[in-house]
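The complex is shown incomplete by one protein chain, all other protein chains being positioned as in the whole.
Our next item is chain A:
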Amino acid sequence: MASVFAYAPAPESRSVVDIAPSYGLFVDGEFVEAADGKVFKTVSPSTEEVLSEVAQAGEADVERAVKAARKAFEKWSALPGSERAKYLFRIARIIQERSRELAVLETLDNGKPIRETRDADLPLVAAHFFYYAGWADKLDHAGFGANPRPLGVAGQVIPWNFPLLMLAWKIAPALATGNTVVLKPAETTPLSALFFADICRQAGLPKGVVNILPGYGDTGAAIVAHPDVNKVAFTGSTAVGKEIARTVAGTRKKLTLELGGKGANIVFDDAPIDQAVEGIVNGIFFNQGQVCCAGSRLLVQESIHDELLDSLKRRLSTLRLGDPLDKNTDIGAINSAEQLARITALADRGEAEGAERWSPACELPSSGYWFAPTLFTNVTQAHTVARDEIFGPVLSVLTFRTPDEAVAKANNTPYGLSAGIWTEKGSRILAVANKLRAGVVWSNTFNKFDPTSPFGGYKESGFGREGGRHGLEAYLDV
């Protein structure tokens, strides 16, 4: 497609963020080296440039952090809720003040477009702290009985796709309810959590209330298994979620899991095509499709299949892939070489199994981890690309004839996190939404998030809810 407009580069300035050459663990209010001195490097996925060297927490560090969190718990949980609230309001405000810096940092460490970190991640992070700040002194009215008690030390393990937002989803409700926290950011995106540690310092948060332990899976496993952790919250893959569920079996640890998905985005024949196309693009190419609630299965009513696919392909041809710091960029880098390999393997498998692969003409940068937006048509429910979570910019297109068939196909998955419905008929929206076994349903929209709105899955997409009044339950002894 001939380019109508030429875009001049519009890069966001890197100078707003000052990344130190090395970072420690944040334990008991201080940055410290790992007990065994181990470090790992974090790179920018769009350039493979090393951004910083980060201390890697081992078992001894987990021990130390849990001890600090336990010690801090006594005073923190005894604070009047109104005081805890003010700490959280302070944090929310500081995040707003530093949001440009944090957006650039997140884009550098994660690879996602600055447009997303600036317009989605950071505003939601601040909003989440504001929302739960307000709950801290109102817990008596939250519907869990009078004076609901915190659980104690929360061990939290978060993924790399929304590093700071997932931190906010975990830490804000935990602190509001009076728990203290040991959190492990993902090994490919540790920096924004370490900047958050600095925000805790600026906010004057008592030491030990928040502890940040960068590391790999073994660090997370040590946190989850630690006998003095009372609450485990995990966001990540279903396979790891199951392993965690086995680890905490037979203990009194409260567990919430937010895991994978294979969301169905259902487009009926009366849907406004142009709007549906925007929703489909947002559903699967937001954050390069590295979203647990992505609309990775497009279910199109047969009669509009060709028309919709034409529009969709035309739209995909206009997506701009490249420098994530460029404000015009739609598609950024894949987060890691490992994730790129996984996406590549699954897409190759889709082709090998007979699905038809299509990507727009799209030049990939020579360094960094990149994957072109990809569509699969002629997909059946048996195809791997229709069943496995790809966690990348890959959309599988299936068709249906009747609403019942759409529902049956949408529900034909062990996952149950999200779904979308596109139709102009109100009663059809409500009827189909009722029948979908998914925790979040978007009608005539997709990938909308809000701190007041509970988020979480059915079936193997996990259990427990984050956000809203429901999100408090995960951190209360109720």
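Quick note on the criterion: contacts are C-beta pairs under 8 Å (C-beta built on N, C-alpha and C of every residue); 3 or more make two chains touch, one makes a residue touch a chain; residues count from 1.
FYI, contacts and distances are computed from a predicted model.
Chemist: The complex has one chain missing from view, so what does its UniProt entry call it, picking from "Acyl-CoA reductase-like NAD-dependent aldehyde dehydrogenase", "Sulfate transport system ATP-binding protein", "ABC transporter, permease protein" or "Phenylalanine--tRNA ligase alpha subunit"?
Modeler: So, among "Acyl-CoA reductase-like NAD-dependent aldehyde dehydrogenase", "Sulfate transport system ATP-binding protein", "ABC transporter, permease protein" or "Phenylalanine--tRNA ligase alpha subunit", the name matching the hidden chain's UniProt entry is "Acyl-CoA reductase-like NAD-dependent aldehyde dehydrogenase".
Chemist: So which of A:Arg84, A:Lys184, A:His383 or A:Lys459 would be touching the chain we can't see?
Modeler: The single option touching the absent chain is A:Lys459.
Chemist: Looking at the full complex, which residue from A:Val32, A:Leu346 or A:Ala433 touches the chain that isn't shown here?
Modeler: A:Ala433
Chemist: Per the definition of touch given earlier, which of A:Asp274, A:Glu338 or A:Glu356 contacts the omitted chain?
Modeler: A:Asp274
Chemist: Go through chain A and note every residue touching the omitted chain.
Modeler: The list for chain A reads 127, 143, 238, 241-243, 245-246, 249-250, 252, 257, 259, 272, 274-275, 278-279, 282, 414, 424, 429, 433, 436, 438-445, 448, 450, 452-456, 458-460, 462-463, 465, 468-470, 478.
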